[in-house]
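Attaching a single structure in structure tokens format; questions to follow.
With one protein chain held back, the other chains of the complex are shown just where they sit.
Then we have chain A:
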């Protein structure tokens, strides 16, 4: 088991954002993290990424309690834009290189170029699709073991979504692990191996999609409706 979360709980004031979440992830798989807005998906990702501490419960990474050292193995992409407006595409590369030892600058430059992002383009002037690609290119240029992508397909047009999915599938090599949160079920249905359904801060179900299609013939949308 790569990641084990036991009875994770997180309060924000009087609101229980994550409520006794127990969830295990295996190496080399692509997971879809699904649930309504406010069900605790982002809070869970932030806890695993080490950006916020659980109130109760524990997270084990490769068998040991997760700590600051593991941050080097985990790449988290927030859903909100996180680059400064005044930055250029090339500055983002420099910024990431300074922050992360595992950042591959050459790969970043190659990927951004392939997606039509020129080094001297300003972050401020990018369309939402371009800015989503920039975020992903920077995140995937890290050589991490676990990638946590919060809503990478949100708010962008069809063509940009397809490009983003291709980029993810080029990087998912069966050794590294991906967790992708999304509401766009049809977009991810063919390549998600396990769907993780989160409801009110806890695990409602974890389903192997290919087995489910063989067993019951239920699509992801049907599962979502049945489970949540």
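The definition used in the following text is that a contact is a pair of C-beta atoms (placed from the backbone, for glycine too) under 8 Å apart; a residue touches a chain by one contact, two chains touch by 3 or more; residues count from 1.
Operating definition for what follows: contacts and distances are computed from a predicted model.
Asks: Which choice in "Glutamyl-tRNA(Gln) amidotransferase subunit A", "GntR family transcriptional regulator", "sn-glycerol-3-phosphate ABC transporter ATP-binding protein" or "Peptidase S24" gives the name that UniProt lists for the one chain left out?
Replies: So the chain that does not appear here would be "GntR family transcriptional regulator", according to UniProt.
Asks: Considering the whole complex, which of A:85, A:102 or A:170 touches the chain not shown?
Replies: If we include the chain that is not displayed, A:170 is the one touching it.
Asks: For the chain that got dropped from the picture, name the residues of chain A it touches.
Replies: Within chain A, the residues touching the omitted chain are 28-30, 165-166, 169-170, 172-174, 186, 189-193, 210, 213-214, 217-222.
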